[in-house]
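Here it is: the structure, laid out below.
Excluded from the complex is one protein chain; the other protein chains are retained at their positions.
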């Protein structure tokens, strides 16, 4: 029998078909190599380009060679039009957006992929193989693949849009315990609904399309309510998770069309994305469940004693302190990114170096709002790579640091992570600025960081607060030092 | 048409068939996990067991569930008998053989696998699908897969047997430039022969079986002549290479039977084995071509000036020197392994430690005759892991070492690797024993090491030779120290 | 149950591909430094835009107007994902490419 099948497949063989398969193989190899290169600093950019080349190959080859039941791809004009449209819009958006808005952009593009996967499922449901239906009714693999693709794609689409809105400041957080229960209920409902549809037996798929639309709608709702209660600070993790969802949705398409490049591409991203999500959580010292279920920050917890007094410092004093210290460590945080003060930071650093001060930067892995945020910003300002210390290294040297300047950072230097087990950030590895001989904190006021908790470092004996927008404060300090 | 094929496959579906496929999937997963765990020291042993479980599953499931054209596996009695026989012989050999004979054993078992693959191809050639032959003659994928499997399997079988014989001292090296040319000619001949068979057109496979037997014979000859000129010291590399060959041969069987567990298992080993081969070469600072083509050692090259005088040392003096030195470094080599002196070494080390001497071991990656040889031996003697220094670490500390005792090592401490660009070991990273304040060399006489070259270290001012079998010399030194 | 087993049987090779891809994805990523988390996420994001191929197939065989419209939207969305994803990743990596080079 095996023979028979092979022979049938052989009869189906066409030159174009095999060229298509070969391009798909090449594309998959390029995806793998691209992903591999993307995970090493030196080769990352080239990796991205290789993957893009693979994608272009796969798309072009599909348009030229793909056949279904002996028919070539039709509507080519419209297809090329749609691709052109997508390309133009995509490039424009991607090129125009500010570096600080990168995470929401990734989320937006991710949502697009999810949406495409959902639409494909919607379109393909009525075309389920008659032979399969005669044999098993709707209880067959094709239906399962289509419905899962629909559900996962829609959740990914809706969730990504909400994540986008949140990061863009358009949507606030809804923190409510009820939503969590609703979410579990919705998920059960969705899965139950898929089982229900599949158990309908020998029906004509087009007759139950309304059920599929309901599934689509509920999935969208679930996507929204899944992301809604998660805090904005956790969005990078959520995006990474949704990213792997879209990967799986794309892979479902691979099953559907017996298309191995969709399958490998999708599953690679699905598994790599899952691991990446876990790695991100680890970097913030949290578990994935904690991110999804336990909303982070938001007033209630972590009551630090606010009785302490804070000590302010003037710009001239700060300048003197910095200029006459042998070793200075700069700790940048989210505030520096918002204030776009990275160039000034570099100016300060060069100035101090010229005056014989040893200046280093301490980069906390989750400083800012996305992983690698600080590295990207400091790199943008041309700060040499060898000046950047990773957390552990910085902490080892902290006791020898004369002045630690905390610029717009808060949570990442909050000693509560080490002292206070009830704190929402308890256990997160921090930069131990409190160990330095002197600390200067530059921020606008006594505003809280993303975790929304008080920071005892600001009340420390050794801490001097320099209030004001990071950019202005830095400018003043720089001017002061120049005039000395 | 796609539909049609799927439907045909569906008709072919049986419960047993799907159980078989599921076990194959599980087995493949276990292979992957096993291999992964095997490459980390902490999990290696468990990894081996997981892989073995996967194999057992795959074998049992094949016997129970496999069907071909609707027929189950027959001759079960004979099959079980063959398995029992293989198991008994395999276990006995594997358990009885000495640790020092491990590499030849691996080679032997590898050859068995290659032989099995070759036999399968021989058996399957007459059964090539009639439909394929009608369509393309012998120029089809099945023939290609069978012939490649035959060739690679036979080469691996014959090569492994020769490697086994060499390591076991049963076969000497034949070093001749002619053999190299013969080898290239043979390889071309083999590939040409495969092309020739495939171009025969519409013939009955059983009518050309004699050609296949010729291919088999020539492949065996090539396997022999491929390994023959390679020096015994390079056998571990060759075995690793042949190991990956057998993997590929097994994968050919996977293509033939549409059997994914054979495919994944075979290819995994094929690719992992290739990388491993490259890594091994790197550890010896050589390239793969250099191993295969450039015969190593063998008299002619590397004329060290033998005019220098050697200085001998007596056992009592050696004992005193060791006992009153603050820091001693032991450099074990192949001679220690042959003399089985690892236990005594540990005794010496404990004795010295008790007398306040700091004793460490320096492990060169290619000391001995297989990678990790020294680690295994020293571990066998219960020497704590933290006493073992890797090459680089040891070299950094070498200048502070009061006495370096070189026990049965030669090439790995030969300064010619650094000084003499014409030396066959030029460029290999060595343990820089010559930097130590004093050197004691324990060996039987002025015999050469595997590379077959003179060692200037023995003529060094600071070197003291203690001639004798490593085990006896060590015993004497230990006794002497005990009596002090 | 039987229909699930049948699905597995018929798609056994696809399932092997899935298994291998899962492990490969994990292996490839598991040692990535945290600096690269964001660009890597973004690059991976672009790769799953391969779903656009499905959209092209749908559209290429669309018969009804509805299918055409949905297909068109799907192709646009998929292309956005692919093109936007790669371009944005490239931009991100462009930021610290030069610095990283010095490191090696």
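Each chain carries a letter (A, B and C) given by its place in the written order, and its residues are counted from 1.
The rule is short, and it goes like this: a contact is a pair of C-beta atoms (placed from the backbone, for glycine too) under 8 Å apart; a residue touches a chain by one contact, two chains touch by 3 or more.
Small disclaimer: the values here were computed from a predicted structure and weren't measured.
Chemist: Among the chains present, which touch the one that was left out?
Modeler: Those shown chains that the absent chain touches are A, B, C.
Chemist: Taking the entire complex into account, which one of B:128, B:212 or B:268 touches the absent chain?
Modeler: Answer from the full complex: B:268 touches the omitted chain.
Chemist: Among B:128, B:215, B:228 or B:370, which residue is in touch with the absent chain?
Modeler: Residue touching the absent chain, from the options given: B:370.
Chemist: Take the complete complex as the reference. Which residues in chain C touch the chain that isn't displayed?
Modeler: 13-14, 16-17, 20-21, 23-24, 27-28
Chemist: In terms of residues, what is the contact footprint of the unshown chain on chain B?
Modeler: Residues in contact with the chain left out: 27, 31-32, 34-36, 38-42, 44-45, 47-49, 51-52, 55, 58-59, 62-63, 66, 68, 71-76, 78-79, 81-83, 85-87, 89-91, 93-95, 97, 99, 102-103, 105-106, 108-110, 112-113, 115-117, 119-120, 122-124, 135-136, 139-141, 144, 236, 239-240, 243, 246-247, 249-251, 253-276, 279-280, 283, 365, 370-373, 375-376, 379-380, 383-386.
Chemist: Touching the absent chain: which residues on chain A qualify?
Modeler: Interface residues of chain A facing the absent chain: 6, 9-10, 13-15, 17-19, 21-22, 24-25, 28-29, 32, 36, 260, 264.
Everything that follows uses one rule, which is that only the chains that are shown with their structure count from here on.
Chemist: Based on CA centres, what chain would you say lies at the far end from chain B?
Modeler: Relative to chain B, the chain whose C-alpha centre sits farthest away is A.
Chemist: Using the touch rule from the top, point out the two chains with the most contacting C-beta pairs.
Modeler: Result: the chain pair A-C has the most contacts.
Chemist: Rounded to a whole Å, what is the gap between the Cα centroids of chain A and chain C?
Modeler: 15
Chemist: What whole-Å value do you get for the distance between chain B and chain C if each is reduced to the mean of its CA atoms?
Modeler: 40
Chemist: Multi-chain contacts in chain B: which residues touch at least two other chains?
Modeler: As it turns out, chain B has residues touching two or more other chains at 6, 9-10.
Chemist: Enumerate the residues of chain C that touch no fewer than two other chains.
Modeler: In chain C, residues 6, 10, 23 touch at least two other chains, as defined above.
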